[in-house]
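A single protein chain has been omitted; all remaining protein chains appear in their positions.
Chain naming follows the written order as A, B and C, and within any one chain the residues start at number 1.
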Amino acid sequence: MSGAVPLLGGLDLAGLGPGLPPLVCLLGLLGVVAARRRPNLREGVSLATAGVNFALVLWLYARHRAGETLAWEGFSLAPGLALSFRVDALGLVFALVASGLWILNTLYSIGYMRAHDEPRQTRFYACFALAIAAVMGAAFSANLFGLFAFYEVLSLCTYPLVIHAQTPAARAGARKYLTLLLGASIGLLLPGLFLVYHLAGTLDFAPGGLLAGVAAADGTLVLAFLLLVYGMAKCAALPLHGWLPAAMVAPTPVSALLHAVAVVKMGVFGVSRVVFHVFGPETMARIGADDLLVGVACFTIVVASLIALAQDDLKRRLAYSTVSQLSYVLLGVGLGTGAGAVGGLLHIGMHATSKITLFFGAGAIYLACHKTRVSELDGIGRRMPITLTAFAIGALSMIGLPPTAGFVSKLFLVRGAAADPAGAVVLAVLVASALLNAAYFLPILWRAFFRPLPAGTEAGVHEAPWPCVLALSLTALGTVGLFLGHGPLLDLARAVAHAAFGGAE
Amino acid sequence: MDAQLPALVIVVPLLAALLVPLAGRRAAWGLVALALLLAFAGCVRLLVRAHALPEGEAIRYALGGWAAPVGIEYVVDRLNALVLTMLSGVAFLVALWMRRSTAREIRPPAVTGYYSVFLLMAAGLMGITITGDVFNLYVFLEIASITAYVLIAMGRRRQALYAGYSYLILGSLGATFILLGIGHLYMATGTLAMADIAAVFAREPQLYDSSVIRTAFAFFTVGLALKMALFPLHGWQPGAYAEAPSATSVFLAATATKVSAYALYRVAFTVFGVRFLETGLPVVRDALLVMACSAIVVGPLLAIRQHDLKRLLAYSSVGQIGYVVLGLALHNADGLTGSFLHFWNHAAAKGALFCVAGALAYRAGTTQVAALKGLGRRAPLTAMLLTVAACSMVGVPLTAGFLTKWYLARGALEAGQWAVIPVLLASSLFTAVYAWRLLQLAWFADEDGPVAEDVPWSMRAPSLVLGAACLVLGVAPLALPVAQAAAEALL
Amino acid sequence: MRSTDSLIVRYIARRSVPFIQLYALYVLGHGEDGPGGGFQGGVIFASSFVLLGLANGWGYGRRAAPARLLDPLLPLGCLIYLGIGLAALLAGGAFLEYGALAGSDDPEVRRHWHHYGLIGIEVGVMVTVSAAMATLFFEMARPARVQARVDRVGEEADRA
Partner (left out) sequence: MEDLILAILVALALAAVRLKDLLGAAAVLGAYSLLMALLWCRMNALDVGFTEAAVGAGVSTVLLLAAVNRVGRREQGPGVSPLLKPALWRLAEHRAALAERPDRPLLSARTMALLVVGLTAAALLYGARDMPRIGDPAAPANRAGSVAQHYLRHAPADTGAANVVTPVLGDYRGYDTMGETIVIFTAALCVVLVLRQAGRWRGPKEAP
């Protein structure tokens, strides 16, 4: 392997390749715990970990572009059960999005936690580090077992984050969060894993799907597909979406982590893996699983948007918006067309950037004036112009208007749907969804910018602490930036689609 | 000395057990630790040697110089080398762990006696495991049983006497059944050496239809099921584990019932032979499958309702022994591998959990679940230990418990026993419920209690070794090749 | 247990002790040629103390076989047994291979040593069994009055 750095008597660090990011994050975890008595150092370690991690992912991306095959054998637990890592386009999409936004999320967390003077911050940062380690591990896992293992680790290590406040409400929310996620993964995902292994005799991802050549009854395969998709309840497909609104009790940086960066994206990333590398488009089409996925996605998009419309709590409204937006990804990968797949995968990044902006905005509003309800936001745009401008950008992206990131992915989705024989229904759903998105985001903006401040509140600019503002400004800029320059992501998504469907897009 | 190892790993602890009552208290503990360390080293060496042997061979040792079947022989193959290593390893760790704990829980004049009995129990369990002679198995079973009764009865509360007594009654019943089984077996075959009995069966397959042989097998199964607390014969276990002194609980829970399970494997596969299971008395196999599955589901379900940590863990053991027996009922290489792995995996996890209970008893003077409150702040390392071990019990991937479930599920699918999968999953879910409850208290309870320091390092270090084993065994398959080879050798 | 009131019973019990013990030794020695051996001999040996305890009172019997004598004897018998086994092992044979004690390959010598080994272990068995049986009896039969005193002493020892 070129560029290998021989260290410590021949230990080939660079040879670890895709194993490096998770290992670095684990080191970060140790650093956080070691520095538990010195908050500045602890937060410094967190930020440094995030930065190094992003740099490593970029390095992997560069080498992947250069055409290198990057893999690390990792550990073999048992024959057929290994923790091994490989870099591929799909994994890079997830890894780039997560590790990039992670830096901003960490920055924002520091501001938020310090401003609130929250207790138990060491536990918070430690779990944060473990979460990103799990995300990196899942992104580069070369087999279904690794994906499952890191998926579980992420569920477990985000639980302390959700319950962070330890109030009765936080406990109840966290309980629902873990019950649903753990119940689904033990009750559905794990048997799905057993079934896949039983059918195929391997769990290693394969370009055309590891189940491609497997002779099995269609019914069994559909069962396996459903077990895997619903087992990954993190993708929040109805009716297993309940954990998402419940987890809103968490501190805002955690919500951002759950809803934008790590947890939900882990779910849709997992489903994409299942579609492309476990079943493969051919098998999907043969057993009708693609239509099934599209149906579930369409249903979720519409129903979740309708529910969002009825929410007054800002974060809950955002939560249901997330449920609905996630299904764009499922829709895209389920369409069975190249453009659809590109749109779905792009939406991982586009939605992440926009939704993190929205959550940062909501958190900043809460930090600055302790408001959580939509109905309380009258005139707030005048007091927090930067925050609300960023919020507006995020909202536009959700609706899918230019010049924001959401427009790009939705454009590809529309193209993909148009290429589908039964695309009319999907198109109708996409249009309806855009309207619904507008219906629940625009009133917020209207209240914030065009309604007067309620009587008795003093006017004047009163933004949240600077790290928060900085972070949300950056993500808002990123939302616009991704509209203008989404080249790397698009290339990667195209590579995945190309491998799956050939040249047609 | 290498050739004498099979005898020495048993004789050295026995010798120490006899010397301990004559020694002072401090020297006594040193003797215990030293003897068990030597035994552990010997067992590791035996494991390495047994694993290097070609398929179908074993290390044999003729006691008294009389080759079997005239004399008694020790036979070490991969399966029992695996169990021996587990036994001696756990015993050594518990010996290190118990010095401070017994000082608090056992009345001072009785401490050396306690050490002696503890060593005898360890040697008894190891003797059951290593022997190749069915009657010798019974002799060591007696040693292990009597010592277990009194190790339980020495608990500080009065109820400990009752717990020890009820185990005495049921355990004696089980031992009697086993003895009846041995008697019937001898009557039909005229020999007591396991290998020789198997040879008789191979020579005279019509014996499988003999009512004497069938009765023998039924007695063995019921007797050993009683000793291993297989549901619904688990009645003695929760009280016993809950009332016993902490060190006893750790050692008993980590090892004792598994040795009976091992004995069942040995009797079923080595003595009676695979063909007997398949054709001779398949109803026993089905019965074991049903019992194992009910244990796996009911154990954790009962555990959820408990308020005493040790009692909770005891009920969880009722469930876990189901995993160990399931392989026998599934009867294929993967299922057996899963069960054999569980010998180690469960020993590590349950040992660690009882160490947490012991630490609680040491510091808080109680083992109520509620006392876990705020453990994460008071004693972060102990709380981490609890977390890791609980995750392994649930079967979270990358912990040792997952590998067990993985292999058992594979075995079940292979055997066409689809119904076992929901059983495994339900058990994981129920286990997750009580594990979650414990962790919730340890990490996320409101912190109102006084801040006390963690237990002394002499207790922390051995328990952390057990906790680390839960992780290491989950990622690095140390036991796997041996377990797989042992499973294939049995079939 | 209290002593009986009958002087005759008490006297005869006391006087029969040596005969019982002699018989026990005979049973031990006779094990090679007929029924008997260390186990039976040990039981009979212990029964002499039991008889003393039954007839002359617990305290009388206990004084004849005090705990500080019996307690070390308990493991001692087993140690003799184990020691012979280990000696054979160290002499190059298997554990408990008495013939190896001879240290020679001559079958005649080996057979002699077999014999000695057998007697040695029988003695070991007898020591442990007799000490154990007597201990069992005296522990179980301990009168409540004595028990209360022992408890008190024990608690004082605990406190110290």
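We adopt the following convention: contacts are C-beta pairs under 8 Å (C-beta built on N, C-alpha and C of every residue); 3 or more make two chains touch, one makes a residue touch a chain.
Just so you know, these numbers come straight off a predicted model, no measurement behind them.
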item: Chain not shown, its touching partners among those shown; value: B, C
item: Residue among B:S88, B:T129 or B:T191 touching the omitted chain; value: B:T191
item: Contact with the hidden chain (one of C:A13, C:A65, C:C78 or C:A102); value: C:C78
item: On chain C, residues whose C-beta touches the chain left out of the figure; value: 1, 31-37, 39-40, 43-44, 46-47, 50, 54, 71, 74-75, 77-78, 81-82, 85, 95-96, 98, 111-112, 114-115, 117-118, 121-122, 124-125, 128-129, 131-133, 135-137, 139-143, 147, 150-151, 153-155, 158-159
item: Touch list for chain B against the chain that is not drawn; value: 14, 18, 21, 63-64, 66, 69-72, 103-107, 109-110, 113-114, 116-117, 120, 127, 135-136, 139-140, 142-143, 146-147, 149-150, 153-154, 156-158, 161, 173, 177, 180, 184, 186-192, 196, 200, 210-212, 214-216, 218-219, 362-365
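One rule holds in what follows: only the chains that are shown with their structure count from here on.
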item: Per-chain CA centroid nearest to the all-protein CA mean; value: B
item: Separation of chain A from chain C, taking each centre as the mean of its C-alpha atoms, in whole Å; value: 77
item: Chain centre separation in whole Å, for chain B relative to chain A (CA means); value: 44
item: Where chain A touches two or more other chains at once, by residue number; value: none
item: Residues of chain C defined as touching chain B within the complex; value: 71-72, 74-75, 78-79, 82, 85-86, 89, 93-100, 154, 157-158
item: Residue ranges of chain B in contact with chain A within the complex; value: 391, 396-398, 403, 406-407, 409-410, 413-414, 421-422, 425, 428-429, 432, 436, 443-444, 446, 474-477, 480
item: Complex contact set, residues of chain B against chain C; value: 4, 7-8, 11, 14-15, 18-19, 21-22, 61-65, 107-109, 116
